[in-house]
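Take a look at this one; I'll ask things after.
Shown here: the complex without one of its protein chains, the others still in place.
Labels run A and B following the written order; every chain starts at residue 1.
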Amino acid sequence: MYTIEEISKIIKGNIVGDRKIIIKGVCDVEIGRHGYITYLKNEKYKKYLLNNQASVVVVDNNFDNSNLDKTIIKVKNPSLSFIKLLSFFKSKKINKKTGIDKNSHISNDAIVGNNVYIGSHVIIEKNACIADDVNIFPGSYIGENTIIGKETVIHPNVTIYDNVTIGKRCKINAGTVVGSDGFGIVTQKGKNFDIPHIGSVLIEDDVSIGSNCSIDRGTFNNTVIGKNTKLDNLIQIGHNVNIGKGCMLSAQVGIAGSSIIGNNVVIAGQSGIIDHISIGDNSVIAVKSCVYKTIPKNSFVSGIPAKEHKIRLKEEAIIKKLPTLYKEIKKNN
Amino acid sequence: MYTIEEISKIIKGNIVGDRKIIIKGVCDVEIGRHGYITYLKNEKYKKYLLNNQASVVVVDNNFDNSNLDKTIIKVKNPSLSFIKLLSFFKSKKINKKTGIDKNSHISNDAIVGNNVYIGSHVIIEKNACIADDVNIFPGSYIGENTIIGKETVIHPNVTIYDNVTIGKRCKINAGTVVGSDGFGIVTQKGKNFDIPHIGSVLIEDDVSIGSNCSIDRGTFNNTVIGKNTKLDNLIQIGHNVNIGKGCMLSAQVGIAGSSIIGNNVVIAGQSGIIDHISIGDNSVIAVKSCVYKTIPKNSFVSGIPAKEHKIRLKEEAIIKKLPTLYKEIKKNN
Partner (left out) sequence: MYTIEEISKIIKGNIVGDRKIIIKGVCDVEIGRHGYITYLKNEKYKKYLLNNQASVVVVDNNFDNSNLDKTIIKVKNPSLSFIKLLSFFKSKKINKKTGIDKNSHISNDAIVGNNVYIGSHVIIEKNACIADDVNIFPGSYIGENTIIGKETVIHPNVTIYDNVTIGKRCKINAGTVVGSDGFGIVTQKGKNFDIPHIGSVLIEDDVSIGSNCSIDRGTFNNTVIGKNTKLDNLIQIGHNVNIGKGCMLSAQVGIAGSSIIGNNVVIAGQSGIIDHISIGDNSVIAVKSCVYKTIPKNSFVSGIPAKEHKIRLKEEAIIKKLPTLYKEIKKNN
């Protein structure tokens, strides 16, 4: 339980209203909870505030509270401020992990920085390099020569193969695999041979990766995931793929080998990108699409095969009318 | 090897025919195997019985065996009885696991019930609570404050994050991850920030979850999987999702954030449900569909975008005729 003054300090906000409120935690904006604090993400959510049970709302500095009988905290950016509050309350729910567990197994030839947490049953192979302030949770495997950048968090049962480079402040969730050989097969006289992959994976700074993702290493060069890109769960990234900066990939997306994704691309859930194509910067690929050819910057595509979303909507509208249309034509022809 | 009398006792059935048969195991109804026992799930499978090699068949009490020259065991419910026999023979194939392995690592502040099995390299963090008769297989991770209900089985290499609640008699297969942060991103001036999730996951009693599933925790509140719901493998359950009771979700299904699935809903393989929508009770979603909008109770939808299955079939029938129709129209217009 925290005073509103304490909470306000964390987000450097200005309290308007009752300064004696005690806050037990954070809550959503739709229903809320008495004694808790919520936030107004944007104007669209304003309608929820009237019946919301929350005791305090974090709002934009320009917020007009004349119609709202609730204590508010004014900040520059409510969403970012609220991330701070969520982090604060989350840190209260579980103990900070510290130290190197005696049941972890770290090669004598590995380099381990300061202030790291390495959990039980973690394996760190030869010449791996674990930077300062890294957290590696139980059961994870770090291969030979692999580098984990500062402040990165590796959750339980993650596997990172050899020679992989992971940047600073990354998060990799449980069960994710980084650096297995890509799916490259040579078929000769009906027999399939695996192509050994000597490239690797480069994950740049501030990348977050969900759980149970599979990110393959490159054949000769690196598979790359650019700075500040965010991946949801169960995502497939094929060998030699190059993803730009600031992208968002939702769950169960698959990107086939050697394709290039620009910067700030958004790919919705269960979509697929075939191999050897490019997706231009700032493009949006709608849910469960399949992109078969290179698309330019700022595209918005949907469907299987993916095409410009507007065109697809037109086609779908007519497909709906087909049964009626069919009868009409049959009558007249 | 068991006498038919022994087997009949397990399922409380009535033997009609040769009581001296020795049974080596269970077999399928399509081909069967001499010396083994099979069962008649329903009338549709009756055709297989004539040529089936099985020595004994478990049938419904009302079964008319006048045309069948085989020993039968009559029971009230052949399918449920056969589950008992499968369990019986399965338990003979592998040793029952017991005790707490000395190479597991259980926090002193965790609570562990009676008659539990905790395998090698299991990690159980602070204040976790493991109820009586729970089985946790090697390599699994149980986070802080997490509760595992009575008789639940956690297979190898499962990761359950902190503060999760799992009910009684649940099964969670290998590689599944429960409770990682959901995919919530705030984008400010082209930079993506992860939203910390302080909600958790509640899995009610009698839920089974396949292997390599990803179930995210809620942002403020719980992601919920209702009592007796069954999940296949490689399934994505987004943050804040609420799944009702008695549902069945096949492999590679994905449910995006905050969607609500009613009771007894069936979702076939590789289907997707977008975020913030509802699926009414008893609805069926056909294989590889994508549901874009709320659908009422008892719906049967298919396709991308999903629509009433009957309507889709009509549209597809006409699409098939389009090439011929096109020529016709071009000729006449």
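Operating definition for what follows: contacts are C-beta pairs under 8 Å (C-beta built on N, C-alpha and C of every residue); 3 or more make two chains touch, one makes a residue touch a chain.
Everything numeric in this text was worked out from a predicted model, so none of it was measured.
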Which is it among A:V16, A:I100 or A:I319 that touches the chain not included here? A:I319
From the listed residues A:S55, A:N157 or A:N228, report the one that touches the chain absent from this view. A:N157
I'm checking contacts with the chain that's been left out. Which of A:K47, A:K126 or A:K297 qualifies? A:K126
Among A:G13, A:G175 or A:G246, exactly one should touch the missing chain; which is it? A:G175
Residue among B:I15, B:I100, B:I185 or B:A251 that touches the chain left out of view: B:A251
For a quick check of understanding: of B:F137, B:Y161, B:F183 or B:F220, which residue touches the chain that isn't displayed? B:F137
Footprint of the hidden chain on subunit A, which residues? 105, 121, 123, 126, 139, 141, 143-145, 157, 159, 161-163, 175-177, 180-181, 183, 185-188, 190-198, 212-214, 216, 219-221, 234, 236, 238, 252, 254, 256, 270, 272, 274, 290, 292, 304-305, 314-315, 318-319, 321, 325, 328-329, 332
Considering the entire assembly, which residues of subunit B contact the chain that has been omitted? 25-28, 77, 79-80, 83, 86-87, 89-90, 93-95, 101, 103, 119-121, 137-139, 155-157, 171, 173-175, 206, 208, 210-212, 228-230, 232-234, 246, 248, 250-252, 264, 269-270, 287-288, 303-304, 316, 319-320, 322-323, 326, 329, 333
